[in-house]
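Below you will find the structure I want to go over with you.
A protein chain is absent from this complex, but the other protein chains hold their places.
Labels run A, B, C, D and E following the written order; every chain starts at residue 1.
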Amino acid sequence: MLKTLVHKETINYDGSQLQAHWIYKKFGLLGDAAVAFRGEVKVSLDKMIDLIDVKVKEDIYSPLMLNFIIEHFDTDLELAGYRQRLFMVVIKEELEQFEIPVQRMGDDLYVNRGKLSVSIATRSLVSTLIHVGLNIETEGTPVKTAGLRELGIVDIDAFADKVMLRYKMELEQIYEYRCKVKGIANES
Amino acid sequence: MLKTLVHKETINYDGSQLQAHWIYKKFGLLGDAAVAFRGEVKVSLDKMIDLIDVKVKEDIYSPLMLNFIIEHFDTDLELAGYRQRLFMVVIKEELEQFEIPVQRMGDDLYVNRGKLSVSIATRSLVSTLIHVGLNIETEGTPVKTAGLRELGIVDIDAFADKVMLRYKMELEQIYEYRCKVKGIANES
Amino acid sequence: MLKTLVHKETINYDGSQLQAHWIYKKFGLLGDAAVAFRGEVKVSLDKMIDLIDVKVKEDIYSPLMLNFIIEHFDTDLELAGYRQRLFMVVIKEELEQFEIPVQRMGDDLYVNRGKLSVSIATRSLVSTLIHVGLNIETEGTPVKTAGLRELGIVDIDAFADKVMLRYKMELEQIYEYRCKVKGIANES
Amino acid sequence: MLKTLVHKETINYDGSQLQAHWIYKKFGLLGDAAVAFRGEVKVSLDKMIDLIDVKVKEDIYSPLMLNFIIEHFDTDLELAGYRQRLFMVVIKEELEQFEIPVQRMGDDLYVNRGKLSVSIATRSLVSTLIHVGLNIETEGTPVKTAGLRELGIVDIDAFADKVMLRYKMELEQIYEYRCKVKGIANES
Amino acid sequence: MLKTLVHKETINYDGSQLQAHWIYKKFGLLGDAAVAFRGEVKVSLDKMIDLIDVKVKEDIYSPLMLNFIIEHFDTDLELAGYRQRLFMVVIKEELEQFEIPVQRMGDDLYVNRGKLSVSIATRSLVSTLIHVGLNIETEGTPVKTAGLRELGIVDIDAFADKVMLRYKMELEQIYEYRCKVKGIANES
Partner (left out) sequence: MLKTLVHKETINYDGSQLQAHWIYKKFGLLGDAAVAFRGEVKVSLDKMIDLIDVKVKEDIYSPLMLNFIIEHFDTDLELAGYRQRLFMVVIKEELEQFEIPVQRMGDDLYVNRGKLSVSIATRSLVSTLIHVGLNIETEGTPVKTAGLRELGIVDIDAFADKVMLRYKMELEQIYEYRCKVKGIANES
């Protein structure tokens, strides 16, 4: 059962939050969990973990993002890739409730060719970790971006909450699905 | 590397196609693969593998569907649940190219509250298997449905091909992703 | 989250209950679950799945047992062996609350050298399955046995309930444990 | 096949012993192994790996403990949780041979409400590791404790040996169990 | 620890021996094991499990083979593929002790372009299974073959024994290897 939390205060994200047990140490949530908070995002080259970003020396910066940190206590990095994608899909589908058309390209979201998101998934020794950031404001971002504010999402916290609940529901459905389907033992 | 094939001839789907190596025996494709074909879909209660369907005795019938069978040679049923969802998302996103707005509810797709799809994922002794059917025509279906024909998808084969290529691309990206991200060994 | 249920009506156990989704089909509990019920236990040779029992042609019979069926939707048979043992330990510890001293020998329980239990763990295509039976009455059993009745356990259903809650609590603790411990990345 | 060793000389335990290959480097035992030794136990906050202990800043101290270090060369932390519990159960059952009634609460052992044990399980990059300490003497411990000396366990080394042999036997039985049980392929 | 056995009496192999627990039921060896026996090999199409053989309708026949059946109680079919190859290599290397030059092509062995071996690996619900057959005599085989007799291997049982001991030693080395190597936690 995924635990979720929207944190009301600002936390600036610099990459050091993407760490095993950060959610537990910061918020006291034990076990699989997703948390959301607002804050500036600025990741320096030495903290980047996507080696292609490192190679192209692409800066990661946004003046204000809605950040999600998700931790699952298994260590399957492939599964984490699927979960990351599912989370991006869930954001897209929540935005569609506001009649905002979103393009997903892999694990990135675009609105009117403006990049809305950054996202990364990795593993620690005991868990897999996902960070997703959605621009709220876009001033000073290094590429053409879109932001939640300009898209008309006023209540950021409510939005964050709904996204995480959708994700949680997806996970529960996948679990239930797995428990209700007959396997196929024989082949003719 | 997923192999894909659009089969031009009609095959009626009655559930017996959802079997280990069916793709190999029928089409000679060895290894992870997705194939598409058109045909009537009619699954009797004793062939159903979704136990909730069995419980509610819900008939599965469509006069003409675009069918996809996907086989992955690993046996992780949880992963299969994520892949099934990803495949549904990919269909939704391909339909959005035609400006058709689609609602995804778990592993079902809806257009204007009409059910477009049936889908199931399960495992055999050596693989996981997914079947997805999209109504082409909808006459005689037991619930309110939507069909590709009425949505203006004329070239069904081309559509099927694009969906499978999108899916293939997603899988490749997830693999590449896994190979370019640094793990996080220590926690402070 | 394990679901648990004490079924009030008698079900005779002949081995055919140890099957994937039996709990779901019989009681509607979807997902990992443990259920308890009373009934005669009589397993014929062709239904036995412990090959050593088959080899020695040892009959399994008890006029009235408290039966537990446990299903976990993963397929790790080694883990199932540990869980089976944990369940036996939990029964022993619940009996100790009644000041009944119990000897555990592997996955069997003894009171005053009388065999209290039968137990088996196996896997299906989608799950692992455990059956545990505790003699309530012992008339006609093929070996020297002990029974809950003679040990003074009057409220069998309450006892069953407590055992399953203990087991559930153990599982939750193991999960929480896994989520609160730092890994050790480096060796000196 | 688990290797076991009772080390006769004192080693003080400060947490740095819980490391991959420590057993091999110290005692030359290669592969899955359990070793026992006596020594003071004093783990400072920065060496603690149970984050709840860290949070509550609970000191770990005992003037003299019987320590067990166990290393299994797989990396399944969930399984390690089950093994840790099994080891505690095995200690409890060995103490029962001396007619000492022991309460197990999760992975802790109590005698007459005095805490007998500390225990932790974690993983390294190549293995899972368990530390269990049983008070021999209890002077100066931060909570109410029980100690093996006062319980009448005179021959600590013999006791340690028997505990490890019991544990080894359990592991072998679980393995043999796994190899003698028929799987259940079909469901009706 | 792999158990090994050379059975002195003839058993004709028709494919039904490749089954979970066959070794245990036939020889009483519990757990991972390899057994060898001599016998005619004749596998009819409906018993074949290599689907490419089925497709090309290639008969499997030899008047007298040295047969090995190997069972490992895990269910990783990929690992079984590596083990099968390792077993073929080990046969090749044992034959090299007799100065017989052997060509390995995948999981087949050839001497002077004559096919020496048949081999298959698959999985059951609880284990992986390997069958390897080496021609002793070659009369009536459907393709050009080589046989142990004509290669000068006189003591078939001793040969079988040495092959299995080599294989066992390889497995033990791989296990020990795994236990003595440091992981690499960080990347610069």
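Note that in this section contacts are C-beta pairs under 8 Å (C-beta built on N, C-alpha and C of every residue); 3 or more make two chains touch, one makes a residue touch a chain.
What you see is a predicted model, and the numbers here were worked out from it, not measured in a lab.
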* Asked: Of the chains you can see, which ones touch the chain that is left out?
  -> A, B, D, E
* May I ask which residue of E:2, E:95 or E:121 touches the chain that does not appear here? => E:121
* To do: Check the options A:77, A:100 or A:156 and report the residue that touches the missing chain.
  => A:77
* To do: Go through subunit D and note every residue touching the omitted chain.
  => 21, 24-25, 75, 125-126, 182-183, 185-186
* Write the list of subunit B residues that the hidden chain touches. => 1, 20-21, 24, 30-32, 73, 124-127, 175-176, 178-185
* Structure fact -> Omitted-chain footprint on subunit A covers residues 51, 55, 75, 77, 123, 125, 185-187
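Going forward, only the chains that are shown with their structure count from here on.
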* Starting at subunit A, find the fewest moves between touching chains needed to arrive at subunit E. => 2
* Calculate how many whole Å lie between the centre of subunit B and the centre of subunit C, each centre taken as the average of the chain's C-alpha atoms. => 39
* Asked: In angstrom, rounded to a whole number, how far apart do the mean CA points of subunit C and subunit D lie?
  -> 26
* Could you check subunit B for residues that touch two or more other chains and list them? => 21, 51, 75, 77, 123, 125, 182-183, 185-187
* Examine which chains touch each other and state the graph shape they make (line, ring, star, complete, other). => other
* **Pairs of chains found to touch, sorted by chain label** => A-B, A-C, A-D, B-C, B-E, C-D, C-E, D-E
